[in-house]
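Only one protein chain is missing; all other protein chains are in place.
Order of writing sets the chain letters: A, B and C. Residues in each chain are counted from 1.
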Amino acid sequence: MSYADPSLEALLQRLLTQYQPRYTEGKVANYIPALAQVAPAQAGVAIATLDGKVSGAGAFEQQFSLQSVSKIFALVMAMNRLDDELWQRVNMEPSGQPFNSIVQLEWEKGIPRNPVINAGAILVSDVLVSHYSASKSAFLSFIRRLAQTDQIYADQQVYQSELEHGNRNAALAYLMKSFGNIEAEVPLVLAQYFHQCATAISCAELSRALLFLANRGVQPGTQAQICSRRDAHRVNAILSTSGMYDQSGEFAFKVGLPAKSGVGGAIVAIVPQFGVITAWSPPLNRFGNSVVAMQLITAIAEELGLSLF
Amino acid sequence: MSYADPSLEALLQRLLTQYQPRYTEGKVANYIPALAQVAPAQAGVAIATLDGKVSGAGAFEQQFSLQSVSKIFALVMAMNRLDDELWQRVNMEPSGQPFNSIVQLEWEKGIPRNPVINAGAILVSDVLVSHYSASKSAFLSFIRRLAQTDQIYADQQVYQSELEHGNRNAALAYLMKSFGNIEAEVPLVLAQYFHQCATAISCAELSRALLFLANRGVQPGTQAQICSRRDAHRVNAILSTSGMYDQSGEFAFKVGLPAKSGVGGAIVAIVPQFGVITAWSPPLNRFGNSVVAMQLITAIAEELGLSLF
Amino acid sequence: MSYADPSLEALLQRLLTQYQPRYTEGKVANYIPALAQVAPAQAGVAIATLDGKVSGAGAFEQQFSLQSVSKIFALVMAMNRLDDELWQRVNMEPSGQPFNSIVQLEWEKGIPRNPVINAGAILVSDVLVSHYSASKSAFLSFIRRLAQTDQIYADQQVYQSELEHGNRNAALAYLMKSFGNIEAEVPLVLAQYFHQCATAISCAELSRALLFLANRGVQPGTQAQICSRRDAHRVNAILSTSGMYDQSGEFAFKVGLPAKSGVGGAIVAIVPQFGVITAWSPPLNRFGNSVVAMQLITAIAEELGLSLF
Partner (left out) sequence: MSYADPSLEALLQRLLTQYQPRYTEGKVANYIPALAQVAPAQAGVAIATLDGKVSGAGAFEQQFSLQSVSKIFALVMAMNRLDDELWQRVNMEPSGQPFNSIVQLEWEKGIPRNPVINAGAILVSDVLVSHYSASKSAFLSFIRRLAQTDQIYADQQVYQSELEHGNRNAALAYLMKSFGNIEAEVPLVLAQYFHQCATAISCAELSRALLFLANRGVQPGTQAQICSRRDAHRVNAILSTSGMYDQSGEFAFKVGLPAKSGVGGAIVAIVPQFGVITAWSPPLNRFGNSVVAMQLITAIAEELGLSLF
């Protein structure tokens, strides 16, 4: 474990004490049984900075379900295999629709609006299945390498639960396949997608794993070039317009940072040239974003003056 | 006129020489006759910096039609009169639809997605009509004060042309009124809206006028607080997710700055803590964004390393 | 007044006694004040047969607001002036959408789905304004001639009320005008449309007025050819797929006759080679169709075996 920054720790502790009780304002995701069982009264927050320090408060080392935040890792893996071809199969525009809308996908002839809505992420999973051998374990290896730990794993109970309740995502995948925009067999693509979503990870691990996006594609410490500077920029741009479901505009308004949330209760925010903040608490607001994580990140960005605008 | 920065001027001159010939890739806006008459082979670019300098190249002092860039000024004026009430009448989310789509407005019960699509800007014009006396001249005074010149005016020929071809905007306005979201009489609101669009302004004037958005709401020089720091941040956030029509995501991807374009051929980009870039050239791409202005701003942001991400 | 058929009268009286108390299941139209004032506990029913007899029960001679049933008369007038040109400006397909949906109109580039949804009827009013001199009185003369009475008139209070609350219809009209599908000035078109809707008429008058549609275009008695046999057929076909708002399919299912309803509480059903049934009672179901009129017409069609299928 790396060193922590005492003043950041104090800040995180203070804000957690202030906001954690507000988890009662939201509802834990219940679309799959495995997520519905998670206890609501939990929260954690961690900041990894470019100097390699990780500071946290609350349950910041407890693992939760990565869910849609996994879309970032899969996207970077797909960008590392396909270049412009990827952007002919998926757009990079905000969707202006609920996150799993099939309507827009039909209008736009099977081309998803962007790679972080469900349809786009399923397409990205198709790229992984088609362009990586052993694509499930390749995904897990990638995220473990980034987080520098082998503790991260795919939660089999969550994975099975996703598979059993994935009819809407199956509809999205078959619709794209009917437009010729999915290469592999749909069941393989969905298995890859749900496997990614089922990743178990902690705030500390997730913050560290995404540091390369705050550092122009380079992993601090190892100095490995995880993706090109240009692609790191691109991912941040997509997250800033589309990462927070149908609350992306409001998040830009209030926080002003590229971010991604998942129905497991995590929100991760990238602060270019500074670091990565992850907050987690299971209860969600009506947009599917964690109530407490949203408040924590808003407060941190305000106190530290992190807004890009 | 203020002083210019010689090295910026040299950069702008070089890029203009490089990109200006590409105006043939686009088409001048033809939805109103007054705009269709504008000669295509023109371009200008200007950067105003927080130190008060304005550097330009090409036709940077020639006036053009402000069109949708006027939405920024009207929005700031509306924010200065209404607080949270404004955000109950208009959302702040990207639209994911062509810029004047009436479909989305009906789905969302007369609440526009954001204040820089047409429906949202018409709603903002309603706020000006209802909350400013002599709202047309109040708008003109505001923009003159910001640009520190009386040379800016409303082009009567453009204004009349807009009025005669404004049936689609009338449809948007009456639809919002049917949902109770327009206070004033629709013809007054449309007159205000078209009057704003018809503003004649130059690259130099426009860059200077928007400096307060790059400076936390404060006009450099006069130190006047044009809007709150919070509202300056908000405007930049909205522009970053929604300012470039259905190319907003791609612009974030390529440039990474809050920006707004208009069918008169202008694109303005806000660079927080640095200044404002305006590029202008009439021919537009299929999204309604100026081909040459897009290329100029992309190149400037890249050469100066201005991306926020 | 013409003679009545005693056995039909007895049937109508019996059914009215049975169904009239069920008016409490619906709600009087309240989108304009002038209609909201109508007392709910009223009902009337009349059948005009091709032999010239009119049989009625209840308030069958009391006048009510014609509202959307006026679309039939206006359509016949428009068909008498334009031939195939009309069907290039309006389709003849069921809409599959709530009756005043602006979404579909935008998708289909300003061409309404059929002439009995609001957009289509506004287009028909544009034809009347553009192709009849004194089009308002021409409409009234037409309907008086058909009903053979001068007691029919335009209710000025309803007309004014419609005008004041007609913003949604104005949106439809301006949207069609933006696509070049409205010839006259929009305010004139809306005045014509609302004037038609505001017609005051009784069940007896309405049944008699529409007999030509049950008689291949010929008015019984006078033997005047009101429209071609082909056009009478066409109107009946449109009414059978689209006359009952989003309950048209269910009505075909239950009744099996061309019909049209209006928010004034009337439903008129055409029985080819037999006659015309009009039932009226103000309270409406959630589709905008009169609860009691629906039940009366269903029961009459069943008892007399009138279904076409």
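The definition used in the following text is that a residue touches a chain if its C-beta (ideal position, glycine included) is under 8 Å from a C-beta of that chain, and two chains touch if they have at least 3 such contacts.
Keep in mind the model is a prediction, meaning the values are calculated, not measured.
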| item | value |
| --- | --- |
| Missing chain: touched chains present in the view | A, C |
| Full-complex contact with the absent chain, from C:6, C:52 or C:96 | C:96 |
| Selected residue (touches chain absent from view) among C:20, C:49, C:65 or C:114 | C:114 |
| Hidden-chain contact residue, picked from the options C:80, C:104, C:141 or C:228 | C:104 |
| Touching residues (missing chain, whole complex) on subunit A | 101-103, 106-107, 167-168, 170-175, 177-178, 186 |
| Touching residues on subunit C - with respect to the absent chain | 91-97, 104, 113-114, 232-234, 236-238, 240-242, 246-250, 252-253, 256, 258, 272, 307-309 |
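Assume only the chains that are shown with their structure count from here on.
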| item | value |
| --- | --- |
| Labels of chains that are neighbours to subunit A and to subunit C | B |
| Same-site or different-site touching of subunit B by its copy subunit C, using the half cut | same |
| Centre-to-centre distance between subunit B and subunit A (centres being mean Cα positions), rounded to whole Å | 33 |
| Subunit B and subunit C, separation of their C-alpha mean positions in angstrom | 48 |
| Where subunit C touches two or more other chains at once, by residue number | none |
